[in-house]
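These notes are about the structure you will find just below.
Every protein chain except one is present and positioned as in the full complex.
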Amino acid sequence: MSLVLIAEQVLNGLQFGIMLFLMAAGLTLIFGVMGLINLAHGSLYMVGAFCAAAVAGATGSFLLALVAALAGAALAGAIVEMVVIRRLYERDHLDQVLATFALILIFSEGTRWIFGSFPLYLDVPSYLSGPVTLPGGIAYPVYRLALIVAGLLVALGLYLLISRTRIGIQIRAGENDREMIAALGVDIGRLYTIVFALGAALAGLAGALVGAIQSVQVGMGEPVLILAFVVIVIGGIGSIRGALIGALLVGLTNTLGGIFLPELMKLFMEPSAATSIGASLASMAIYILMAAVLILRPTGLFGARA
Amino acid sequence: MLKSLAAAASMLAILSGTAMAEPVKVGMITTLSGGGASLGVDTRDGFMLAVKQAGNEDLEVVIEDDQRKPDIAVQLADKMVQSDKVDVLTGIVWSNLAMAVVPSVTAQGKFYLSTNAAPSALAGKGCTPNYFSVSYQNDNLHEAAGAYAKDAGFKNSFILAPNYPAGKDSLAGFKRFYEGELAGEIYTKLGQTDYAAELAQIRASGADSIFFFLPGGMGISFLKQYADSGIDLPVVGPAFSFDQNILQAVGDAALGVKNTSQWNKDIDNETNKAFVESFQAEYDRLPSLYAAQGFDTANLLLSAMAKADVSDADAFRAALEEADFKSVRDKFKFGPNHHPIQDIYVREVVKEGDVYTNRIIGTALADRADAYAEECKM
Partner (left out) sequence: MTRESILNAVILALLVLVPAWAVLADEPFTITLATRAVILALAAVGLNIALGLGGLVSLGHAVFFGLGGYAMGILAYHVQAYEPMFEWPFLFEGSKSMPAIWLTAILVSALAALVLGLLSLRTSGVYFIMITLAFGQMFYFFSISWSAYGGEDGLSIYVRNGFPGLNTLDPIQFYGLCLAILVIALVLASRLRLSRFGLALNAARQSPKRAEAVGLQPFRLRLTAFVLSGAITGLAGALFADLNRFVSPAMFSWQMSGEIMILVILGGVGRLYGPVAGAIVYVLLEHVLGGLSEFWHIYLGLLLLAVVLFVRGGIVGALSGRRAAHG
């Protein structure tokens, strides 16, 4: 296996990790501020992808599609927060798990009811399609590079939002002491709605960006949701920085494990069995990683509270 | 309750002698909700189109949604046998659900006509007299892809499939007819949606062609990412990733790809033409492979009903074996293990107006039965 190939695979792992970060950031933000465990986050990812596919189909513009994904997911998030989620903040995690599980059922079948059972079409815009040659002779799709850049920009934006703006101060205050910020006259209900909508918008953006190179279909959110949970648990729930590190770790483990484990197995057994067993191990690799992290650090890498 | 009243009413009708021929009750278990629903919906619509066209009042169909869960499928099968008292079951899309249902319902003396799933276990040692596959044997389309790869002169193919039994059968089926070298052989994760790592491996492997089996959303993702990767190799695969129900979601990325299928909408016979036209008229979309398989299954059943009473299982089975119906495929007959002997074509993805679809460009395997028939003792 050449160095160039390994470099390309590392790039693939990073790109996958950065997409996971977009999902995980919203999830961890919502948990950090409101203490809510939201299983329906994957549904908002799906909503984003469907909005984008619908708008791209109608207008042909990828940028408009992204705007629609952000707006659609944020709107769906805000509505869900106001109707359902805000009744759950004072409940235990058990009620939150069940209620948001119910939301998955409603979102999935609702989407199928509106858009039908067939997958939708969403494609990479022509100005971002095709490969580009990187230093070292790696031919790499432009769109995937764009995904990495977009993800890093979002990470930077989130950092600035939280560290430099008024709403960021409120968010940080909310993470530390809820009674206090209510006492200071911050409209806490509004703050919660905004945070939830922001998390939803990030998920929707991820759905639209990824939807262009994957299948836009009902149920697309749940596998990503579970990965995002793995990410935030590894990173430490509530920590944006942890989510970024966790996402990159999971992305790299998943991608590199899928390549190297079968190769490793080939040293011990015949190729056909090796690819099969290596692939089985690779599909469990990130869960093993997560278990290992939690056994060593029960609140994740950057987690403060359980 | 209503259902049992209706059943009681029909029992009365039989007892009082108002119905002449013996009615046949069919239980259709298929996937109508969740991510895999499009396949079940097409199966159902194709089947019910044939039922409607026949206008046979002796045929009653009960349809239930298995949610793609094996335990639900088993429960529905129990309900249909015990409560609805069906004579024939059909409709299951997925092999793992079929394996959960077929052995037990056929052991209870019911007939099972498969509209799609046909795992090797039911074609070889596990074959049973009351089980018929109207679609194919699962390996067939992969075998045809291997045969096409050989005929096209591919010398160094890269092959990949998900890491589950159907995936392993697929690569084994391809290798059964393919004679060149393998540039690589990969099992991907079931449900995987990102193939960047695999594409990098393909690029680095020096392959001269690609064979893949990635059903459903996996195939859509793979093709889109393949098209965007700039790799330019001939691609071949079984029909599942190029079928009418998902082609529109793949778009340009699929254009020109060769895929193998025992059916296509341009097979030139009267039955097929009428089927494609009436399906479009009824449901306002082009039929898929699953719809065609559903349609053929219903017509097979109707042909057997015309020849024998379902209560006489031996006669009914013999009538099914004759397969005396007008198939949308040119040739159709059953082999000794109740799996089809038929031609398998190579199709190419083309664009007709705004619609992506397939056209047949040749025959990959003529009169193909399957690799397991010899193991079947019945």
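In order of appearance the chains are A and B, and numbering begins at 1 in each one.
Please note the rule applied: contacts are C-beta pairs under 8 Å (C-beta built on N, C-alpha and C of every residue); 3 or more make two chains touch, one makes a residue touch a chain.
Not measured: the values here are computed from a predicted model.
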Touch with the omitted chain, as defined above, among B:74, B:306, B:341 or B:361: B:74
Hidden-chain contact residue, picked from the options B:28, B:50, B:99 or B:371: B:99
Omitted-chain contact residue, chosen from B:93, B:127 or B:166: B:166
Which residue of A:63, A:106, A:132 or A:264 touches the chain not shown here: A:106
Positions on chain B contacted by the hidden chain, ascending: 4, 32-34, 64-65, 69-71, 74-75, 78-79, 82-83, 95-96, 99-100, 103-104, 107, 119, 121, 163-166, 168, 187, 189-190
Missing-partner contacts on chain A, residue numbers: 31, 37, 84, 87-88, 91, 93-95, 97-99, 101-106, 108-110, 112-113, 226, 229-230, 233, 237, 276, 279-280, 283-284, 287-288, 290-291, 294-295, 298-300, 303, 306
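The criterion applied here is as follows: only the chains that are shown with their structure count from here on.
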Averaged-CA centre spacing for the pair chain B and chain A, given as whole angstrom: 35
In the complex with chain B, residue positions of chain A that touch it: 1-2, 4-5, 8-9, 12-13, 15-16, 108-109, 112, 116-121, 123-124, 129-131, 139, 141, 143-144, 210, 212-220, 223, 255, 258-259, 262, 271-272, 275-276, 279-280, 282-283
Of all residues in chain B, those that touch chain A in their complex: 33-35, 37-38, 41, 163, 168, 185-191, 193-194, 196-198, 200-201, 203-204, 216-218, 220-221, 224-225, 228-230, 245-246, 248-253
